[in-house]
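A short write-up of the structure that comes next.
A single protein chain has been omitted from the complex, and every remaining protein chain is retained in its original position.
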Amino acid sequence: MTDSALEAIHIVKRFGSVEANRDANLSVGAGEIHAVVGENGAGKSTLMRVLAGLFVPDAGTVRVHGRNVTGWDTRRAIAAGVGMVHQHFMLVPTLTVAENLVLGQEPTRGVRLDLAAASESVNSLCARTGLRVDPSRRVDALSVGEAQRVEILKVLYRGARILILDEPTAVLSPPEVRELWTVLRTLKARGDTVVVITHKLDEVAEISDAVTVMRAGETVGCLRTQDATPAAIARMMVGRDVVLAGDLVRHGDHAPGAAVPDVARRVALEVTDLVVARPRQRPAVDGVSLVVREGEIVGIAGVEGNGQTELIEALAGLRPTEAGSVRLNGREIVAFDVRARADVGISHIPEDRQRRGLVLEYSIADNLILGLQHRFAHRGVMQRDRVRRNADRQIEAFDIRPPRPDVPARALSGGNQQKIVVAREMGRDFSVLLAAQPTRGVDVGAIEFIHARLRAARDGGRAILLVSADLVEVLALADRVAVMYEGRIVVTLPRAQASAEVLGPYMTGAQRGAKLS
Amino acid sequence: MIVLAFLVQALRIAVPYLFAAAGGVLCERSGVIALTLEGWMLTGAFSATLGSYYSGSAWAGLVCGVAGGLLAASLHALATVRYRADQVVVGIAANLLAVGATRFFLRLAFDSSSNSPRVSGFDWFAAVSGGGTSDGASLLSSLANPLVLLGMLSLPFVSWLLNGTPFGLRVRAVGERPDAAVSVGIHVGRVRWLAVLGAGALASLGGSYLALEQHQFTDSMTAGRGFIALAAVIFGNWEPRRVAVACALFAIAETLQIQLQGLQLIPSQFVEMIPYLLTIIALAGVVGRSVSPAALGRQVD
Partner (left out) sequence: MNVLRRLAPILAPLLALLIAAVVGDALILTFGQSPAAVYRLLVDGTLGNAYGIGQVIYKATTLACTGMAVALGLRAGLFNIGAEGQLAMGGFAAAVVGLLLPVGTPALLAVPVCLAGAALGGAAVGAVPGVLKARFGAHEVIVTIMLNFIVLAFLNWIVATRLHVPEQLHTPDIRAGAIGRLAGAFPAFHGSAANWTILVALAAAGFMAWHLFRTRQGYELRAVGLQPAAAESGGVHVGRVWLRTMTLAGAIAGLGGTNFVLGYKQYYEEGFAAGAGFIGIAVALVGRNHPVGVLLASLLFAVLSQGGLAVNAVVPKQMVDVLTAVVIIAVAVTVPEMQRLVRGAHGANR
């Protein structure tokens, strides 16, 4: 393809032992808007960073207009007209719009910075693209949508004709999204090439000419948008047909839904109108209500960044709530701190085990009591023999390897690290378990093990609130499935009515529905 | 006349603060903690004395003073920027180093543990007027010093540098969001190196002023002035204009204390505390909280 503006061919990129890109391919035609879709961790952002010169690939080729530019740096990428708009804005909050725009390529008059010329550039770029922003305002006073306009202008100021946007709509309100589309169409009309990463299939249909689907570090397909249906793209994204079926067969006897939750069962966790605020943006959790009954797993599906993290952390007591109520077995606990919540029966498997779940320098034994340290102390002194016995018991029960209590958690594989967290949070008395991404980055054996534990706890009458970016996991475990989108629960379905096809439109914002159960 | 004398004395006290605080603003705005202002001043004072002693010229002393400050600052930049050592640890140790090294070389050069011999300073007016002894003459002679003028210009200069030049823009970016600076192709390390060197040069000018004005180097002669300058930087919220006001405030308080010494209105120790107390209050945010550059002290790799 000689008319490709931007090509990535067989890109491999590793971080330590993790392969973020295994065989990533992309071919973007000149003057088109090209969407790249895939689940979290599919390797989209990594590939984009390789293209923009932030990462050097371990293998593979990058071409711009047919020229091999593999391994270039940001400077050369910018010079060649390739610019990236990052998901987390690369703007200096204390500088003005104009200053941010020209940073690194400042116009000068003598030795002085020519701010008048900088403002002039902003205004002329604004006029050309239809993006409106006041060059003299400080960036920390801008709304998120305005900040994104500055990011796009910044890239254009540097002469970019190929723009890469990493999840540009993730933080935007619907009117801002519409405005962004207008801008991208304007750019396309000028002959620019645009690559957009997104999770949301409605956006793909609306804006793109072509779409590339990635999964697990590989490119699984490239289609013209007009030939693709959202359902087909969703299937490619998650590889559902094969994996989902396999999962159901494997766990046939424990299949979710086998223990149909009795509505008369006692409510263990009741959340009402919970709001978690976020600075300068709409609330991360925007009035969520849900119930989890004893003996059921409620799975929250959804694309990451739609408030799941904040919801779980708020329920665990790690994040202040703006409004709403949290009841555990009928008792209001919204004012409780982390330890008090744990003591009345909330267990929490945090989504980021390396940061929140474990003290990596601590031994397995010490990590197995994190959060329970007050129960392993007598008059303030740690009871080391009890800590040790607890470790021996949990290591055996959860098959943690190596089975040596004194080894620091840092030395363990991801799966065994996660088993420490799971053992700690499930190996004690609890009534509600908050399980966030319980099997992320964990090997297959550990996944099955952890899933079996979750089911066993459910069958033992515990209430489990599961959050996973992996729809397969939610469908394999949950008795009821809720979808979170933009801080709200947009649909709740019994497992029997839930499927990738049904949930997909809700997850991608294409459909919003009333609560069904 | 009393008012004038008061102002002149306050100005003379303020000059070293202004230099060091200007260096502190530059350094901290680039994200490097300026704990070593004291050490750079002391190094500057000592090397200025050496230069002036061996050449007989205050100008040569000044050049040597700045060279000494640059040397000390490059050690700092090497450790914290190049090798990413902890800025606080290196900052504290570099002050110890400056005190120890100046004492050591004081013994080596002048065989004294307390002070150097008399060296030449900027005595233009005294020379012209034949050493006039009137109050007016002595006032003017203490102002007829290029370093007083430079000192008064140091913070406006840093302000211009930060707000009016591409380099200053980059310094501000690097001190706030180094990742954003990297994403547009700026070398964070290079910017920080230059900022630290500039700070070392400015602070050493303050030290040179002290030594050349007193016509000698005395052991630990900076006596905490670098920390008062740092206090001014923080109390002035890292903005040159407000930092200049803070320096003036501290200098006036000190002058008042000296002038009113006989009256025993406020114990001198309490006047000494003022800059530090104000800084802590500003940090705690009781009145108009000080907000430091976001990447201050953070290593970039």
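All chains are identified by letter, namely A and B, in their written order; residue positions are counted from 1 within each chain.
Keep this in mind: contacts are C-beta pairs under 8 Å (C-beta built on N, C-alpha and C of every residue); 3 or more make two chains touch, one makes a residue touch a chain.
None of the values given here were measured: they were computed from a predicted structure.
Participant: For the chain omitted from this view, which of the shown chains does it touch?
Facilitator: When the full complex is considered, the omitted chain touches A, B.
Participant: May I ask which residue of A:34, A:348, A:419 or A:453 touches the chain that does not appear here?
Facilitator: Selected residue, touching the omitted chain: A:348.
Participant: If I consider the whole complex, including the chain that's not displayed, which of B:231, B:253 or B:295 touches that chain?
Facilitator: Considering the complete complex, B:231 is the one touching the chain left out.
Participant: Tell me which of A:77, A:147 or A:316 is the one touching the absent chain.
Facilitator: A:316
Participant: For chain B, which residues reach the chain that was dropped from this view?
Facilitator: Chain B touches the chain not shown through residues 33, 35, 75, 79, 83-86, 88-90, 92-97, 99-101, 103-104, 107-108, 113, 182, 224, 227, 230-231, 234, 267, 269-270, 272-273, 276-277, 279-280, 283-285, 292, 301.
Participant: Give me the chain A residues in contact with the hidden chain, please.
Facilitator: Listed in rising order, the touching residues are 15-16, 54-56, 316, 318, 337-339, 342, 348, 350, 355-362, 366, 370-371, 373-374, 376-377, 380-382, 384.
One rule holds in what follows: only the chains that are shown with their structure count from here on.
Participant: Chain A to chain B: how many Å between their CA centres?
Facilitator: About 48 Å separates the centre of chain A from that of chain B.
Participant: Contact residues on chain B for chain A in the complex?
Facilitator: Going by the criterion above, the answer is residues 164-166, 168-170, 172-173, 176-177, 179-186, 294.
Participant: Show which residues of chain A lie in contact with chain B when the two form their complex.
Facilitator: 54, 73-75, 78, 84, 86, 89-95, 99, 102-106, 108, 111-113, 154, 158
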